[in-house]
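With one protein chain removed, the remaining protein chains of the complex are shown where they sit.
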Amino acid sequence: MGPIVLTVRLVLADVRRHKAQAAMLLLAVTVATATMALGLSLRGVSDALYEQTRAATAGPDVVALSGDSGPAVTSALASLADAPEVIAHHGPYRIVYAELTTRDSISSPVVVQGFAETPGAVNRPLVTSGRWVRSGGTVLERGFATALGVGVGDRVTVAGRSYPVVGIAVTAATSIYPWAAQIGPGGGPSDYSGLAWMTRSDARTLASSHDLPVTSALDLKLRDPAATEAFLDAHRASTVTNFRSWRFTAEQDMVILRDSQPILVVGSWLLGFLAVTGVAALAAGRAVEQTRRAGLLKAVGATPGLIATVLLTEYLALALAGDALGLVIARLTVPIIASPTASRIGDAAGPGGATVAAATVLAVAVGVLSTLRPTLRAMRTATVTALTATAHQPRHRPWLTALSALLPTPLLLGLRLTARRPGRAVLQACSTATTVIAIVALLTLYAQPERGYGLGGSSALPNLRDVHDRRLLLAITVLLIALAVVNTITLTWTTAMEARANMAIARALGATPGQISAGLSVAQLLPGLPGAVIGVPLGVGLLSLFSAGNPAEPPSSWLIGAVLATLLATAALTALPARLAARLPVAQTLNAETA
Amino acid sequence: MQDAVLAMLAKEPSHGYDLRTRLRQSLGPLGESMNPGQIYVTLARLEKAGLVVCERADGLPERPERKVYALTPAGQQRVAAWLTEVGWPKPDLAEFHLKLVAAAAARLADPMQLVAAQRRELLRRLREAQHAALAEPAGSAAALLLEGVVLRLQADLRWLDACERAWSKVDDESEGA
Partner (left out) sequence: MNVSSAVVRAHGLVKQHGRGQGRVRAVDDVDLEVPEGQMLAVMGPSGCGKSTLLHLLGGLERPSDGEVWLAGQRIDTLGERALARLRRRSVGFVFQAFHLVEELSAAENVELPALLAGRSPREARRRAHSLLERVGLDARARHLPSQLSGGQRQRVAIARALVNDPLVVMADEPTGNLDTAATLDALRIFEDLRAAGQTLVIVTHDERVAATADRLVSMRDGMFVDDTRLAGTGTGWLGGLIGPED
């Protein structure tokens, strides 16, 4: 019991002493695990929402679609309902391909399904507001209505005739907006379409009055939903019919999230990586103190095991707290992220066991990786050496020193500062590269041609999937940039603090505060430059791994602009800590170093 | 001085001139005021006391009149006795100390000013000794002697600091009263 109490006490004391560092680790891990948990939860949540919608709307196990209409087709479909596996059916019903225009003149392709005024046993759309279809009135699918911005009581024009919207409903028989058509006229490909319901007679009138394309569909409920595939295999020979199993529809729901998942998961890796660099930078800045503390503990008889435990416990506890917080955030935000349309109902389930495990692994990895070096060093260093520890002695680099002598003073100081701590320079380069990767991904996404959901690809109805992806990637990029900003400031400050004595000497010897602060900025920019340049091909490469087909590349002027902007931002961010550090009083610093 | 000259003869009989050179080397600037004849005066006294004997050496053509001095058994005994002596010069601080006490008691003078004047004098001496030490080549015997002089002066100066602190406190108290 004793060691545990001691460990807890030491950990609490250290966290209290270094609140900012603890907060940063906590936040970074929270963001990274939340992102990862979201990414990994998407499929489960999407499936769960489909399942709930299916249960609430008596969703069919199979929808049989015919690219044509007419008595022959109708009877062919109707014969399916007589199959022995079928216990219930709905239809056949008409699907009319038309155009819908709102009062705001937003136009979209629409499929109108002719339904009975009293819903049947299978495919009973759930009315979420208003009421079910009646003669002369139409019900809009909720995802479609939300995209159009139309509610109950509004009027929409379908094929030139105005209809009041009498209700809003959801169904599990079709894919989410904008894939409600499922099949195009004549069995061909379909456009992005919304879904509307009318009474059977209204649908018939609509089709015949404008000679619109019509297809037929039949919803089937099987005795054994698990045997859906077997049923499909048995009836696939029928050439007039296309089948959509409920599994297929559920799968189709995921299409809208196809890119969201890699964005979130890869984003969480990058966030985790930046968290490691940031916390490692802070930990490195404290390495001396940490080593001395370990030495102190050893001197009073603590075993190396206890020392490692204290150091690791602190980071792991914070990382796990961040993990828990991240999972909660993921749980709260996942309904928004996993369901960009309003086509499904139900509550999102919490992250599954696998997701929790993966997020926890990420959190633990961040905690361990960022403290591994100081912990090992503290354990290895002998007690007496540790007690008198000064900062790790930088190496003499004659070649670099001679080279820097040729440069103007700020570059001279900057190059020498960079060379003092190569590890930190690598951290800065990694941090910058990660930021640029995210920016390149964002730019590439924005460079893609946009095809809206409106009529003829009009962006009056925005492409929900692209909008969703852009928003997600933008959020991830903003988070990454925020972490990178903190990293840059931290790295500049730790560099300045560690080189405090040298900077005071340089000032005593006649370097101006301006030269010192410029030198400190240069010390961050030097590794930032290769980091930013490498980030571009890395970003393009990473995208090519996850994007289907040949994505359009952003103009190179954008990429060069991104690199320059990143470097300018780095310079600007380093300016403040560098200026502060350059203004520390020389005499006091020198005196402090003597003591 | 007599004992030192005797001890120098213990190694081997020497000319008076050699003895003078060796003394000058060991003493450095401290031996500067010894006049050339002083060594012969000392040797003459030692000879009279029966501690050394003087032999006329086989005259070299260019230095015909040189004498060689050697220890007698009595002289050897005297050297042995001198080496075992543990005498040490007394630190002569009592006089200055009493001067301060008397000056303060009778209000004849400000002890602080006496201390300051004394310090100036000691610092000048220290400067002289220090410069002489710096002028000596490294490893010379005289440098070691000068180091001793410097250290003693340093000790005296530190004692003067102590005096100053003590007497300034006395001043403060009497002013306060």
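Quick notes on this one:
As written, the chains take the letters A and B, and residue 1 is the first residue of each chain.
As a working rule, contacts are C-beta pairs under 8 Å (C-beta built on N, C-alpha and C of every residue); 3 or more make two chains touch, one makes a residue touch a chain.
Computed from a predicted model, the values in this text were never measured in an experiment.
The chain that is not displayed touches the following shown chains in the complete assembly: A, B.
Only one of A:75, A:201 or A:512 touches the absent chain when the whole complex is considered: A:512. Of B:100, B:126 or B:163, it is B:126 that touches the chain left out of the display.
In the full complex, the hidden chain is touched by subunit A at residues 393-398, 401-402, 405-406, 409, 412, 420, 501-502, 504-515, 583, 585-587, 590-591, 593-594. One chain is missing from the display, and on subunit B it is touched by residues 1-2, 27, 29-35, 38, 41-42, 116, 119-120, 123-134, 147, 149-150, 153-154, 157-158, 161.
Note that only the chains that are shown with their structure count from here on.
Computed centre separation for the pair subunit A/subunit B is 91 angstrom, with centres defined by C-alpha atoms.
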